[in-house]
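For this depiction, one protein chain was excluded, whereas all remaining protein chains were kept in their positions.
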Amino acid sequence: MDILTVISGVLLAIGSFLLLSGGVGVLRFPDVYSRMHAAGVTDTMGAVVILLALMLLAGWSLVLAKLIMIMLFLLITGPTASHALGNAAWKSGLQPLTDKSNGR
Amino acid sequence: MLIATAIGIAISRDLLSVVMLSSIYGLLSANFFVTMDAVDVAFTEAAVGAGISPLLMFATIAIVGRYEKLPHRRVLSALLLVMITGALLIVATLDMPAFGAADAPVQQHVAPRYIQQSGEEIGIPNIVTSVLASYRGFDTFGEVVVVFTAGIGVLSLLMLAEGKSAKPVAEHLLKASHHKILRIVSKALVAPILLFALYVQFHGDYGPGGGFQAGVIFAAAIIVYAMLFGLDAARQAINQTVVRVMAALGVLIYGSVGLVSMLNGGNFLDYSVLAKDPLHGQHYGIIVIELGVGITVAAVMVLIYFSFAGRLIDRRGANE
Amino acid sequence: MSEMLLTHYNYWVVMVLMMIGFYIVIAQGNLVKKLVGLNIFQTSVFIMYISAGKVRGGSAPILDDAVTIYSNPLPHVLILTAIVVGIATTALGLALVIRIREAYGSAEEQEIQEQNQC
Partner (left out) sequence: MLTVTTITLLVVMAMALSRAFVGPTVFDRILAANMFGTKTVLLIAVIGFLFGRPEFLDIAIVYALINFIGVIGMLRLIEYLEAEKADAAEDEH
């Protein structure tokens, strides 16, 4: 077995785990902001890890360039979208769940 | 999952979440198309189903109002009717060929010819493009004209009252100047998107892509700009009259390719006569025609968005 | 029967989707919702065509020396154009809804009919 395949397999496993934990977080967390945290962080990280794994599989080709492009786009747009979302939620007057307001 | 989403859409009464779900629905169906090998279709669905159409629906909701007011009526009789029709249709499917069978009637008729000979006759690898632009060029011409006509229809419906109620609107809202991060990021993104649209446009012969997809992507870039920098800025950057002329120009380009091939002694839209070597002729014809399609689709989409957004602003102006 | 289930499930999915769209169109009063229903209906037809064009073991219809079986390109072409035309007509429908709303002050079918009867 090729060493590159092994590494990419490991990366894929890490990525899958990250995505899964993000999914569970989005499903289980109590309010918008914590859900956003779960989704935003794992989304970007998991996507990057998985794309890295695919890059190792692709080798030197046009596919590699496209994967890099996807990764760049995701790295730029993902956090921006999260920021815009959080900003809009805050502006609309949604309060984050803190210790004090916990017993709603 | 598609079914679950659709049921969710049927149940929910908040129109906003309906639209959100329909955007997810678009993403899902595009996924389905990829697994079904229809990369070109997935491409189009990606740009249209997940991007443009939810945006337009959102704009409409912003104008029309968010909630459905009345309880659903005639639910029982409607359900009954739907059940009966569905059952009949399912009975009808029992005669259909099995899924994925290579000997189904659909696969027998013209498809083998396209698959086996288009490589030699047209000389481009993407069979979908060659069928779209060459074998069925006349159909596609019709589709482009339909898109163009729909654009005219939207314009004539929404532009009628324009200027009647144009009062100054809350500036900061329109221009979104408080979204500094968003503005910078999308400013950086607009150019790559446009470039990518051009890549899709001209790479359509070799990979998935072509005029329809490129047009939609191109329009999406302009729509982002209009959303974050205000409609006026976008109208300044892209003159509206020019867009209107472009929409017509695309159709004109398409049609005139057909006429030129007639003048050169071939049939309408028969590109083989465009150059000495029929293969080259096909290439020229397809590239020019895809360009026409792209121009028309992009222009019409931009026009539609402009008129929707213009309506939104007019209405706001009238409210104040 | 179970064999049927395995080979024809794609059609049944299509039918269920189509019926959901149909249900939305006839049972609901809001015009925007009706358009969404129409879209679902439309998509189910797209899926029907595309799944009819799929060949088991086939690959995307872009010529490549390494591939021998391709899926049917014809449905792809038809649906590709249909999607773009679909969005154009949807936009037209939405524009009509906006005009109706401006004329009647409502986008609910029932209210509009009541106003017409007056």
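Each chain carries a letter (A, B and C) given by its place in the written order, and its residues are counted from 1.
Here is the rule we use: a contact is a pair of C-beta atoms (placed from the backbone, for glycine too) under 8 Å apart; a residue touches a chain by one contact, two chains touch by 3 or more.
All of these numbers come straight from a predicted model, not from anything done at the bench.
Within the whole complex, the absent chain has one touching residue among B:43, B:148 or B:306, and that is B:43. Panel shows subunit B; residues 1, 4-5, 8, 16-17, 20-21, 23-24, 27, 30-31, 34-35, 39, 42-43, 46-47, 50-51, 54-55, 58-59, 61-62, 66, 170, 173, 176, 182, 186, 189, 193, 196, 200, 203, 207-209, 213, 217, 220, 223-224, 227-228, 312, 316, 319-320 of it touch the chain omitted from the view. Against the chain not displayed here, subunit A makes contact via residues 8-9, 12-13, 15-16, 19-20, 22-24, 26-27, 32, 35-36, 39, 43, 46-47, 50-51, 54, 57-58, 62-63, 66-67, 69-70, 73-74, 77-78, 80-82, 84-85, 88-89, 91-92, 94.
Keep in mind that, in the parts below, only the chains that are shown with their structure count from here on.
If touching chains are joined by edges, the resulting network of the protein chains shown is an open path. Between B-C and A-B, more C-beta contact pairs join the chains of B-C.
At the far end from subunit B, in terms of centres built from Cα atoms, lies A. Subunit C has its Cα centroid 31 Å from the Cα centroid of subunit A. Our note on geometry: subunit B versus subunit C, Cα centroid distance of 14 Å, whole angstroms. Averaged C-alpha coordinates put the centre of subunit A at 29 Å from the centre of subunit B. The residues of subunit C never reach two or more other chains; the list is empty. Within subunit B, no positions touching two or more other chains are listed. Across the complex, subunit A is touched by residues 179, 181-182, 185, 188-189 of subunit B. On the side of subunit A, the complex with subunit B involves touching residues 73, 76-77, 80, 83-84, 87. Within the complex formed with subunit B, the residues of subunit C that make contact are 4, 7-13, 15-24, 26-33, 35-37, 39-40, 43, 46-47, 50-56, 58-64, 69-77, 79-81, 83-92, 94-99, 101-102, 106-108, 110-111.
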